[in-house]
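Okay, here's the structure, questions in a sec.
Omission of a single protein chain aside, the complex is shown with its protein chains in their original locations.
Let's turn to subunit A:
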Amino acid sequence: MSAEVAEAVESVFPQLEALLPHVQKPIQYVGGELNSTVKPWESCDVRWALMYPDAYEVGLPNQGVMILYEVLNEQEGVLAERTYSVWPDLEALMREHGVPQFTVDGHRPVKAFDVFGLSFSTELGYTNMLTALELAGIPLESKDRGLDDPIVLAGGHAAFNPEPVADFIDAAVIGDGEQAVLDMTRIIRAWKAEGRPGGREEVLFRLARTGGVYIPAFYDVEYLPDGRIARVVPNRSGVPWRVSKHTVMDLDEWPYPKQPLVPLAETVHERMSVEIFRGCTRGCRFCQAGMITRPVRERSITGIGDMVEKGLKATGFEEVGLLSLSSADHTEIADVAKGLADRYEEDKIGLSLPSTRVDAFNVDLANELTRNGRRSGLTFAPEGGSERMRKVINKMVSEEDLIRTVATAYGNGWRQVKLYFMCGLPTETDEDVLQIADMAMKVIQKGREVSGANDIRCTVSIGGFVPKPHTPFQWAPQLSSEDTDARLAKLRDKIRGDKKYGRSIGFRYHDGKPGIVEGLLSRGDRRLGAVIRAVYEDGGRFDGWREHFSYERWMRCAEKELPRVGLDVDWYTTRERGYEEVLPWDHLDSGLDKDWLWEDWQDALDETEVDDCRWTPCFDCGVCPQMDTSIQIGPTGKKLLPLTVKNAAPAPAPNGHAH
């Protein structure tokens, strides 16, 4: 990390500029987005480079990076700049011409920053981290870094099991980042102000002893003869046995992003996003996001209204996305949707609710959302094809509910319904998956009946299930890619073979191979570092992209590296774990009680469902007492008032009632 005497850090833009005419979509590398910030280097003493390790078009809209960028830049004496993965065309030119990994804000070399923070939504970004490190001139492995290298920090959902990248990162933070980055900034600032006593190890130690920053190098992993982990032990005193996740309470106090970035380049989400709540306690057993983000914390209806208003002014976006893990579950969603639709009716602002449960959907809400626009498609995710599967995964949506909901939608003018499913769930058989076809046929049958039209469609979209850490399915065997593919082929044949409904049903599926690599990495341990490095050195990049991902390369590298430790890919993926096994992420505390997770796993096998603690008594998942948090939900009873009084009617008195 940079020395305490700020040296002049020059922009690498002049060197980069000469390369840009030769690459695709050069605009993604030049920065200058509306609402971006470039602070004078010398005016700051703690400097963060934030990376979303994927292409700019995917990384720029990422809310996590955008939030931390703004939270940090608001601080006096702190700057944050962003960097993204460069495409292979620019990577080759940068290597040829010696241009280092740069930030898009100040075009400063990433190596000059104090912290290089990476947000991992998925494990498939790991190879991109290695590309960025090497381009930056930062040693790939933590142990080889010196005093002037940045602290390489991992965050995001995948950081809840950072063990596969333990060799490459210096630190990991799990949970909400807003306060965590400020706490880290204070510690780094104090250490720098003192003249960096004790070097790199000292600052990492100061971070570790807070209990909120995981430093992999301060833990030793011991293994049993059969390859399982014996224990994970701190290797110095003062380092806690377990590292806690961070939880931000009262989202209204954190209305970020206030000034969302507006890119010039085209990106995957071109809208103003407002997170309407964080966390989910529906308890779907496959869902890592729902498990690790507890408890539910709602943003108030008025807080949402303010963010939308300010955000639209700051950006000029024409669509507002109300984000959360299950947006229709907000206690005041109907008033939020109606209030926003009323406010922006004349401004042609579209509203979208990206995650809607079948059982929380109602047609009034959907009508508000589509007041101005199209009724082209609705998307639901029953996830499991059979009633039995939905009990196993605790996604309590009955077939009757689904058919009723879908019928209402078709009856109200929607022409297309998309249904998402997973294949390879625990205890699943061919029969469970084939019932997806039956469900789709019933949807079409009902749809034709209520709409009186034959041109309605239903698309079945299905992918392989990947068991994730910190969920009740963390012990479950993953279905092999061969079995996944065979099961999907049977489903496809059943759908295509149906004369009456087959033509109205679209079928989209992902083959089982990428899921195996994701599964290998998501439940992996430190011994996978060698595999990741081998894949990277073999040219592995952009593993989340079909055109770049190579299953063959991953398997070849795994077959070369894993036998050295007596293991193979199946051991990590299709093997079922037992109660007593030490899992690689057990020392990372998501607040979930491991015994509760085990009981929930046993309940899954018994097809026993669990309710949502927002509406029923606490079922002791452990998060609130362990993390000293609580559920924060409405209703507040407030409404969104019109922003301007129309038709020159007298303004209503605040909180006034007509008598």
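Here is the rule we use: a residue touches a chain if its C-beta (ideal position, glycine included) is under 8 Å from a C-beta of that chain, and two chains touch if they have at least 3 such contacts; residues count from 1.
We take it that contacts and distances are computed from a predicted model.
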{"item": "Omitted chain, identified by the protein name its UniProt record gives, among \"Glycine--tRNA ligase beta subunit\", \"TIGR03936 family radical SAM-associated protein\", \"ABC-type dipeptide transporter\" or \"Phosphoribosylformylglycinamidine synthase subunit PurS\"", "value": "\"TIGR03936 family radical SAM-associated protein\""}
{"item": "Absent-chain contact - pick from A:Glu10, A:Asp183, A:Glu270 or A:Asp511", "value": "A:Glu270"}
{"item": "Omitted-chain contact residue, chosen from A:Thr37, A:Thr315 or A:Ser522", "value": "A:Thr315"}
{"item": "Selected from A:Ala92, A:Ile187, A:Val248 or A:Val262 as touching the chain missing from the view", "value": "A:Val262"}
{"item": "Residue of A:Glu33, A:Asp54, A:Glu91 or A:Glu561 in touch with the missing chain, whole complex considered", "value": "A:Glu33"}
{"item": "Touch list for subunit A against the chain that is not drawn", "value": "13, 17-18, 20-22, 25-27, 29-34, 262, 264-266, 270, 312-318, 347-348, 373-374"}
